[in-house]
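Every protein chain but one is kept in place in this view of the complex.
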Amino acid sequence: MAQSSSQAASIPIWRDERYLKLIAQIVFAVVVVLTANYLYQNMVNGLRQQGTTLGFTFLGGIAGFDISETLNDFSRTSAYWQAFLAGLYNTLLVSIVGIVLSTILGIILGVARLSINPLVRWLSAAYLEIMRNLSLLVFLIFWYLGVFLKLPRVREAVEWPGQVYLTNRGIVMPWGLPTETMPMYRTILIIGLCLALALGLVLFLRGRQTGKPPLTLLWSTLALILVAVIGWFVVPAAPLSLDLPVIQGLNITGGKTFTPEFMALVSGLVLYTAAFIGEVVRSGIQAVSRGQVEAARAIGLNPFQTLRLVVFPQALQVIIPPLTSQYLNLTKNSSLAIAVGYPDLFYVSNTIMNQSGRAVEMISLVMLTYLTFSLITSVFMNWYNARILLVER
Amino acid sequence: MAAVTDIKPPLSERPSPLGWARKYLFNSLGNSLLTIFSIWLIYTVGIGLLRWVFTQAEWQVIATNLRLILLGQYPIAQVWRIWLSLLLLAFLIGNSLAIWGKAGKTAKRFGAGLVAFPLLLALTAIGAESRGWLVGLSAMLILGWYLGRPATRTLRRVVAVGWFIWPPIFLILLRGTTPAEGVLPIVGTNLWGGLLLTFLLTVVGIVFSFPLGVFLALGRRSELRIVRWFSIGYIELIRGVPLISILFMAQLMLPLFLPAGITIDRVIRAMVGITLFSAAYLAENVRGGLQAIPKGQFEAAHAMGLNGLQTMSLIVLPQALRLVIPILVGQFIALFKDTALVAIVGLLDIVGIAKTVLAQPDFLGLQREVYAFVSLLYWVFSYAMSYVAQRLEISLGVGQR
Partner (left out) sequence: MSRKIFSVFGLLIVASMVLAACGGGTPAAGTERIVETVIVEVPVAGDAAPLPPPAGYGATLAAVQARGVLICGVNSQVPGFGYIDADGNFSGIDVDYCRALAAAIFGDSTKVEFRPVTAAERFTALQSGEIDVLSRNTTWSTVRDTELGGNFTATTFYDGQGMMVRAGEGITTLADLAGGTICVQTGTTTELNLADVMAAAGIAYTPAVFEDADSTFAAYAEERCDAVTTDKSGLVSRRTVLEDPSAHVILDVTMSKEPLGPMVRHGDDQWFDIAQWTVFALISAEEFGVTSANVDAAKANPSNPEVARLLGNEGDLGLKLGLSNDWAYNIIAQVGNYEEVYNRSLGPDTPTYIPRGLNSLYTEGGLLYAPPFR
């Protein structure tokens, strides 16, 4: 360092690398800013010519349209921002359900890829090859129009055991309606959860002390279930009343209806993403060297213990980063809901865009929202990943 | 270790089919159940699928609209231009296979498949003219192969130049030059559709996003802080949002960014959107390759007196790109599949065309057939690309250090 600074005096400015770099950066920044400004000015001018300006005040205006399924209270007299929220909730719902289900299916597929049963292995491989080379959009459209809308009509509804009806109006199943004892039962459940957590902690600490890893998760879950079951009978009346679906003329009333749009979107995303997650899981498991497994068997662990205590923790390290990006992909891909008519964030924003004519604002808002999802997820996953690595050391 | 693995297994280890089944399929209760479940699954799905494909599905809709699906509304009188470009391409491929893959089994097998494919297509129910062109394609492949066998230095150079000039020739042929009733009347992009448009979007997306992605990757590792921040910002922004929102931006917002009076063709706008999107992902992949290059390479290059630019372009990038070729191909396949999204913004690519075909009064309610066919097309091309990528991976020895 000392050398270079003493040299700097003798080098003319236009040949000093540091100055050149500085100038290059300034030039680059100026070019970027000027270009952005030029584009922005063009846009503002164009909008002014059409008599509009940029701004988000329109979000307070009355939407005027209906949304087929919402998680919040939305009607045609609600504001645009409430419509946007309805879309946001739907996107979150699809993403969360999709992530949980695709993880389960993905793990099954990944493990099946490594099964000793050649038939299972082959089936899993065939599934992965088929799915990975399909275009998700085409698959979703096919899945919706070709499968879910081709389900029997209400009159000829197929009944599955447990009064689950399959129709092209949706999948209808019995659903619990909360009764007046529900608040009490909820309190019991919370207590049960606390108990389960405490038990888990105790078992975990015991395991640390004795060196024998107990089945923490299993025992905690059992405790929770036990409390839940006892609580159900302790409260004066059942906290949930069963709402059975009944075919009434044109429609099915009662129960819980999952619309074909929702089902097609979620199942399509799950089937597609699970193929990729399966690959992630397989490569994660294979990344654990054979010696680890052999060593685990040699010290007398059974296959299940080997998987749980040796293979899985190590595989998780390899799996987490690509798994994160698959989760994000699923969330972003849920924007294809527009092709099957499910009112997710993007679709609702598109409707707002059409009805209000505010393309620039709505597209910016949508992109910002997805960006927030992705940033939150990557921050969380980075933290989790770091934690796992820490435990390993 | 080697000595141990060299020992052949005892003969008794090679079981009879029955023994094999007992060992792998029915060795435990759980496994037996799995086997039975698998057989049931294969049987149900397989039978259902076969029955639908051969007895229930009405494939007439595909046969009638095949031209629309493959070429969109490209004028029928001008289709020879596409065939001509394909003939040239076939010749180039044949030549290249002969020159650069002459001894490889892969090249031979690959070439044979390429020759057989058009011939097989010619056997299907299509017009006599198309049949002629298809046979021509195979002939050109074989011709290219034989002419390329000497593999002299000059020939190599000629073929390399051929690859350089083929894309412009293709584009010129496709678009045309003369305004009215000339030899090559201009065919507007609004008439490009179907699989043709899907391919064009893919090729243009790959061709333009590749250099952009490399620049972004270099920018992300740059010492210049502002350049680095800009690259990081761009990459993370694009990777954080869905492609469909970028396409909407390209279709709806891009025109607003331009000064009044200037318009860009909507197909080109879609290409811009796809390119900008793909570049961010490519940049991350290339960055992975760059990070894998040991520091010693830089230092050695520096010691040889190469400057920064030379180090990058001659030493680091070639190695880095070679490392990430399989990942890049995967990215290109994803791009190919993603082009389907342009249908949502109203372009008549293969999915957009499928929608208009389904609006024809004669073929209402045949969504399954049409979308199954479209899916099949996507699948075949994606699978072919990933197969070639796998072969490439093996022959490059990537991953086996």
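Order of writing sets the chain letters: A and B. Residues in each chain are counted from 1.
In the analysis below, a residue touches a chain if its C-beta (ideal position, glycine included) is under 8 Å from a C-beta of that chain, and two chains touch if they have at least 3 such contacts.
Remember, it's a predicted structure, so these values are computed and weren't measured experimentally.
*Asks:* Touch as defined at the start, partner being the missing chain; which of A:V280, A:A339 or A:L365 qualifies?
*Replies:* Once the missing chain is taken into account, the touching residue is A:A339.
*Asks:* Kindly state which of the options A:E261, A:E279 or A:E361 is in contact with the chain not pictured.
*Replies:* Checking the options A:E261, A:E279 or A:E361, the one contacting the hidden chain is A:E261.
*Asks:* Which candidate, B:V204, B:A301 or B:A320, sits in contact with the chain we can't see?
*Replies:* Answering carefully, the residue with contact to the hidden chain is B:V204.
*Asks:* Sort through B:L34, B:I62, B:A90 or B:A107 and give me the one touching the missing partner chain.
*Replies:* Residue touching the chain left out of view: B:A107.
*Asks:* Across the whole complex, list the residues on chain A that are touched by the chain not included here.
*Replies:* Given the touch definition above, chain A has residues 46, 49-52, 64-68, 75-77, 145, 149-150, 153-154, 168-169, 250-251, 253, 259-261, 338-339, 341, 343, 347, 350-351, 353-355, 357, 359 touching the missing chain.
*Asks:* Could you please point out the chain B residues that touch the chain left off the display?
*Replies:* 64-65, 67-68, 72-73, 96, 99-104, 106-107, 160, 163-168, 170-172, 175, 179, 188, 190, 203-204, 206-208, 210-211, 251-252, 255-256, 259-266, 268, 321-322, 325, 344-346, 348, 355-356, 358-362, 364-365, 367, 392, 395-397
As a convention for this text, only the chains that are shown with their structure count from here on.
*Asks:* Calculate how many whole Å lie between the centre of chain A and the centre of chain B, each centre taken as the average of the chain's C-alpha atoms.
*Replies:* 28
*Asks:* Could you please specify the touching residues of chain B with respect to chain A in the complex?
*Replies:* It is residues 24-25, 27, 31, 34-35, 38-39, 41-42, 223-227, 230, 236-237, 239-245, 248-249, 252-253, 256-260, 333, 337-338, 340-341, 343-344, 351, 367-368, 371-372, 374-375, 378-379, 382-383, 386 of chain B that touch chain A.
*Asks:* Could you please specify the touching residues of chain A with respect to chain B in the complex?
*Replies:* Interface residues on the chain A side: 21, 24-26, 28-29, 32, 39-40, 42-43, 45-47, 49, 115-120, 123, 129-130, 132-139, 141-142, 145-146, 149-150, 332-333, 335-336, 338-339, 346, 350, 353, 359-360, 363, 366-367, 370-371, 373-375.
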